[in-house]
Structures are given as structure tokens and as C-alpha cells.
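Some chains have been omitted; the remaining ones sit where they do in the full complex.
A, B and C are the chain letters, set down in written order, and residue numbers restart from 1 in every chain.
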């Protein structure tokens, strides 16, 4: 599986356009367990950081190959953080070293995977989405994040190095607190907690957009308002698609009674679980609110059209009869006694004003304006 | 975690605008269990009342610090009622004194928490929403209310001191009835019952709004009617978001077989459970009714537009042909025999009236007016 | 709990307006188990009938107080039928005499209760709605009906004496059949069967309304049609709200293996259960049908508006060009050669007729009329 093949594969996926179904189809026909990176976000280079820590010590090093990892004196908890998924060979070797199944690596490399947890004999595999919300576009951007938890190591994979695990790293470096005292399972929890907390940031951004749309609706809704409603709803549905399975994942970790999660950590996972449920609740609420907005928008348009129609009708019904009258007295019949009548013209205006007043009065009474 | 930080955190949250996602994001990146008040409703000061009672005696005292609580001679059931959540240090100390987990305190301080029940070794933690409905705005205002039940104490937290537990306090003071005879679990039940009963008040207010909207719909619906329908539906969805999990909470308390709820009190909790189910039922019913209103509103607008169109069409179709006729006889052709005909003008009017009558008759027959 | 208080409470509830949330809020803050009648339907007086029967004998007596009940020689099955719930004291005494919990009495007095079954040590409590459908208004009227089944007695409560249990009474009086041979549980079954059978009468009435609405829709739907659709849907949702929990109630009675229902009667309850499921099915079907009607109504309006627009457009597009032409030849330019041409006027008419014919032909081809 040389580099040239993978590059050929990546060409048809445009870098600008986000796709829901990343071209998973390229694997159709390959034998199961074939390792191909499916996605278009990954950084060009694959960078590996190796962090080891216990209550007393903390080491961090960037390494370029798997063999380098093995040379490191590994004490305490090992965290191997892989950023960028293009170097499939490197990841394959890493997997072999830690006894990771090819199925797992396949899921790591497939940026299209559904959040899930798989339990293997010697590790736990968790995959999820790390999302970010571009406010100007009302668009979500997501990357696949995978975490492998062993008895004394954690391997994390992310597509781009946008610093999603920065806060955890800082906590490890900075304090000698709880996170340094506890094991690999707590580190895994901290990483997941970090991902879930990020959903709250997204929801807050979405609420800003919702509030703004609401204001537009109360004011003067335009066609763009409608498109924004549509886009926001679509993004919420994408968000929902990422969060719902995550709930199941964390529930499994918490209650699943597996050997990699210790009793102490379970309490923390319950807390994350509560957060995910809250994210789901709020997402559903926003979906409902936005659906309601559509009705408002539609009837706003109808309302305005109705207003336009009224203006037209008022003008037409007032002027059409009197224009007819003017036309009558512009006729060239020989014998038209009114024309010779001295007060004829004055009477014409009196009639015209009477008709207009009567029409206006009628419309007023019907509350047309 | 000094005061200055918390104040910085609270600035971006406007005091006027209710937000669904209170800025939980400020905690993103903090270590789990960090205590920060998330919300914007809380009173400036944090006030603690300490109430102790048994069948014979009743004491009530406002205290300013946790050390004061410990000095009090505590007999019978202790109820510590905390109003206002800004003084995080105070709450942290209180927690330490009673052996409350940091997770619990975090939930107490997060006004964004989902109603839930957590069981700990030495206490039961229940959190819920206390809502109020501002009729003029059709808006719900909610605050987080948390209850911690131990073997012989109850700690209650609320964001503002709007007297939500006043009735319970009065019952404790006033009578020597059941509430004085029973334990901390009954007091917790009474507090929750109080919260649930309050939902009925809200539903009654909402029904008033629903009835008013219905009357507007039957009469002359305006654009504001639509906005009111939208707002009311949104509030109902917020209400639903608060009540659904509460059902699970009370179900867990009732059936959960935990050591803090005695058999006697379970019967009372079943009663509260029935009430919550009824609140949910009614909420869902109102949501359905309001959804139906939207259809009525939309077709009302269409109906009225249709009426306007008819008026325009009737006027136009009557006057357009006869105006043309008047135009014809106003032409300046040299050779137009009709003009010289003596009865020409009279015949013109006869034709005009015939056409008009025929048109009117046709519209009448089609039931256009 | 004197009479004066209760009357004060009842005043704000209008007798004419049905409310979904009867003012349950008046109990907010009262201690649990307080007995207050919540509702506005109940007869002024509370009447108690006491019926005792076995296979051989049958007695019936109206009594005015609980002490009177005790004096009666009670043999066989005792049925105490209470009509009207205003005399709370009387009901409280009755409850004491038969060992009824205050919770039960509270539910009996709350006309807002959700249908449910509670099992107590010495009796079974069932509460449900007895509905009636006022065809002219398309409105459901409901009253709370409660049944308490003990080992050898049945107490039934209803808000008004509209003879809802008449048929059962007649069967007891008239025949010496099964109902006289079997115990209190069979009597309770008969009462519930009677309530469920009544739902079929309501569904038949609703189907009549549905059929009528359908005919209106096929004919000329008016704004009232829409309001009727809305009202009927709302009533169906209220009906659904009453029937769904009833299903659970009867399921519990049938399968709940409690001591008050004998094996023989279970078979009968299965039959009632089937009926309730059928009522639910039909209700849901009607809801779906009525929802479909709304779409028909909306597009009927649109259709008709479209027709109006066509008439306007046909008239306008035919006359507007020729009116312009007439206007042209009415101009007073010095040099207009056509005016002096002898056949000018004739040619004018030829042109006018050609244009009109062409327009009509075009509209005909487009199937506009």
C-alpha cells in the first residue's frame, strides 16, 4: 500500500467541500482490514508525541518513527499522541508494536466512522468526532478522534493538530494534581471529557446563531434568513448524528464493567455521561425551535404578500370607477347634455370625491389599513 | 479560584437575555471538579439559613459562615437552606463539612444542569428547575434548585431568594403535624412536592395564554398572534425539557431502594410521580394544541388574502370592459356613425349597466360575495 | 376545612368554560393529603346511595350521612355510590369508615387526576374519566369517576348524577344473573366496562362529525370548516389523553395478580382491555384522518384563490391592450392620418376583435378556463 496509491485516492475529494459520506467507497472490494486513510482533513505530515508521566516525573518528546518510541525509557503512564493520519505505514507499525487489531486501525483511519466503543482483549478502543463551528458560515467542521486505552498506555489519534488535547497536556505539565496520580483510564477520561466540553462551546455558538435568526425573523426576514435556518438545521442534524452514538459509548464505558476502567474513574464517566445527555437535550431543543422558525418565516412572507395585495386593491378599487367616469365624459357623443351643463364639471368632482371617500371608509372599517 | 476570576467570567453573560446554554464553555479546559458558578441569576450575596426541628422543638437562624453552622446545637432534622450561589468558597466549605463530593457541588453551581438524581455513599443528590411564568412576556424564568438528603440533614440550594421554600418553612413553623414527626427524607419530599406543584401553576398560566391565543385566532389574528404562538411553543419545549428528566428522578427515588428514603415516604413519592406524569401529559397536549393553531393561523392569512383578491377581481372585471367602451367613444375618428346618433349616449349607458349587472350576477352565483 | 373556604376557591373557575388544568394550583403550598374538591362540575348536593345484594336479595337506599350507612344491615356485596363531591367532610368520614387512605380521597376529589390504579393493603383504587360528546359544539365534557374495590364492597364516586351507572343498577335490580352471583370485583368490572362502552358512543359521534367535515371539504369549505377541524382535533387529543392511561390501568388490573380481582373476573377484564385498545386505535386513526383534512382545506383555499387570479388575469390581459388602443385614437395630435381614413373605425374594431380572440384562444389552450 504505497504512498502513490493513497494520493491517487485522495484527489477526487475536494479540499473545500465538506462531505457527509467521505469516499468510503474506495474500500468497496478491498479485503477487510485493508488500511487506507479515508478523509481529506489530515495534515500532510504525521507527527507523534510521546508523553510519559507519573506522580513525580513528566517527559515529553516528539518522535519520527515507531522504533524511536521503543527506545524511550517508558515509566508510569504512556501517552502516544498521533496527529495526522496520512502515514499509514507508521500507524500500522505503531499498531503492531502495541498489539492493536487491524480492525481498530481501520476505524482509526476512516474519518467517516461512527462514534463507538469496542472492547478488545488487551485494550479499549473509542472513536468520536471533535467538532468546531464556523460562525460566519454556520458550518460545522469535524475531525475523527480515536483513543486506545491499554492497562498502562493511551494512544490518541487526530486528523489535524489544531491543539484539541492542548488543555490536557497543560494540566499534565502544570500541576501534580489528580491527573498525575491516576492511571491511563483517567487520562482517557480526561481526553473524552475535553471532547464533550467542546460540544458546549458549539452549542453556545449555535444559540448565538439561533438568537440572531430570531431577531431577523421578528424584524424583516429575507431569503437569506431562510437559507440560514435551513443550514443551521442541517448542522444540528449533523451534530446530533455525532452525539447520539457518543452517549452509548460513554454509557458502555461507565457501566460496561471492563478491566481497563477502574472503579474510581467510573464516577467521572458518569459525569461525562450527564454532559452528553445534556448536549443531546439541547440539540433536540434547538432542532425544535428552528423547525418552529420555518413556520414563522413562511407566514411572514404570506403576511407581507397579503399587505402588498391590499395596497394594490385599495388603489385599484378607488381609481378604477372614477377613471371610468372621466372616460365617459371624454366621449365624443353629439348629444351629451351633462357636458353643456354649467356646474357639470364641479358635480363630476363631487361625485369622484364621494366615491373615493366611501371606498376609503369601507376599507377603514374592514381594517385594511 | 479568587473572586476576580469569577467576576470576569460573568461579564459576557447579559443580565437581561435568558440563555439556554449558559456559558458552560468557560469550564472547557478546566480540570473536572473545578467549582465555578455558571449562571446569571444568582443574588449578589449568599445567605444561609439553618433550621433544626423535631416533634417538639423548632429553631431557625441565619448564619454567615460555615463555622457558625458547626457551633449550632444540632438536634433532630437539620435543614440548611442556601440562597444565592456566588460565594463559591462558602459553598465549598459547606460541602467539606458535610462530606459532599466535588462533583455534586459542581452540579449545584451549574445552573445549566439537567434534572437528575445521583446516589452517593452518604447522601442523595437531587437537582431540578424551579420555573416561573411571566404572563405579559409569555416567558419562563427558571432557576436551578438542588437538594442534598443525608440521614439526618437536608441541604437545599437555590439561585435567588424568591421564597420558593416559604410554604414548607411555614408548615414547619406552624403545625406540629406530620412534617415535624418524620425525617429528613420527608422534608426532601416536601421540597420536591413544592417544586412540582409549582408546575401546575405554570400550566394554568399557559392555558390562559393558550385560551387567549385561541380567541385571537377566531377573531382577527395579527402578526403578533403568530409570534405569540411561536414563543409559547418554545416555552413549552423548555418546560418539557425540565419536566421529562424530573420524572425519571422521582421514579428513581421512589423505586430506587436507597437507604435515605424510608418506606413510609415512598408512598408520598408515588403521589409526586403521578403529578409529574400529569404535568408531562398536559405539556404535550398544549404542544399539540399550539401546533394546530399554527395551521389555523396560516390558513386565516390565506383566507383573508383570498378575500382581498376577490374584491380586486370583482372591481376590475366590472370596470375594465366598460372603461374600454368609454375609451372607444372618446376616439377622434372622423367617421364614427354612433356618435351622431341621437340616442347613442343613452344606449351607451344601457350597455354599461347591462354588462355590470351581468358580471355582478355571475359573481353572486359563484358565491364570491 | 370549612365550607366557606371551598366556596371561595371555586369562584374563579367559570362554570361555562371548560379548563384542561382545573385550578390544581390552589393546593400548591397546602400540605399533602389535604382534602379539597378541585373541579367545577360537581352537583351542589352530595348524594349517597347504598346498594346491597346477593344472589337472593337486593336492597337500595338513599342515605344522607355516613352513620346511616353503618346502621344498615349489610349482607352480600355492598355498593356505595357517591354522586357529587362538594361535601368533603362527608367523603372524609366515609373514607375513615372504610379505611381509605387520604391519598386516595385526594385523588377522588381532584377532577384533574390522570386515570390510574393504585393498590393498597385493603382495597384497589381506580380512577378514570367518564366523557360525553356535545355534538352541536364538537366538545367533550368529562367528569372524574373513581372506584374503590374492597373484598366485599365497592365505592364509586362521580361528579354529577347524570345516571352513568344507571344500566348497572338496572341489571342488578332486574335479573338474578351473573352479576348477582359474583363478587365485588365483578361489580367493579361492570362499572369500568360501562365507562369504556361509553367511549364507543363518543367515537361514533366523532365519526359523524368527521363524515360531516369530509362532506364540507368536498363541497365548499368555509372558515368555519377549519375551526371545526381544529376543535375536533383538539377534542380527540383530549380523548386520547383520557384513554391511553386507562389502557395501563386495565392491563394492571388484569395481569397485576392482586388479591381483589378473582381469576374468573380476569377473563372479563381482558375483554375490556381489548375494547380500550380498540378505542385507542380508532382515536389515533381519527387524529390522522383529521390531520389529512387540514391539508385538503389549505389547498382548497389556494385552489380557489388561483381561480380568482385567473379570472382577473384573463379580463385584464384582454382589455388592457385594446383600451390602450382606444386611448391612442382619442389623442388630439394635429397630424394623425388614421383618423381621417374612412375605414379607420372599422379597422380599429377588427384589430380589437383579433387581439381579443387571440388572447382567448391562448388562455383556452393553456386550459385556464
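Assume contacts are C-beta pairs under 8 Å (C-beta built on N, C-alpha and C of every residue); 3 or more make two chains touch, one makes a residue touch a chain.
In this text, all values refer to a predicted model and were calculated from it rather than measured experimentally.
Shown chains number 3; the total number of identical copies in the complete complex of this file is 5.
Heads up, the rule we're going with is that only the chains that are shown with their structure count from here on.
Looking at which positions face the partner, subunit A and subunit B present mostly different ones, since fewer than half of the interface numbers are shared. Averaged C-alpha coordinates give centres for subunit A and subunit C that are 43 Å from one another.
Each of residues 298, 302, 305, 309, 312, 316, 320, 323, 327, 330-332, 336 in subunit B touches at least two other chains. Note for the complex: subunit B touches subunit C at residues 167, 171, 175, 177-179, 190, 193-194, 197-198, 200-201, 203-204, 207, 211, 218, 267-268, 270-271, 274, 277-278, 281-282, 285-286, 288-289, 292-293, 295-296, 298-300, 302-303, 305-306, 309-310, 312-313, 316-317, 320-321, 323-324, 327-328, 330-336, 367-368.
Across the complex, subunit B is touched by residues 17, 19-21, 23-25, 27-29, 31-32, 103, 106, 112-114, 116, 118, 220, 223, 226-227, 230, 233-234, 237-238, 241, 294, 297-298, 301-302, 304-305, 308-309, 311-312, 315-316, 319-320, 322-323, 326-327, 329-332, 336, 338-342, 344-345, 348 of subunit C.
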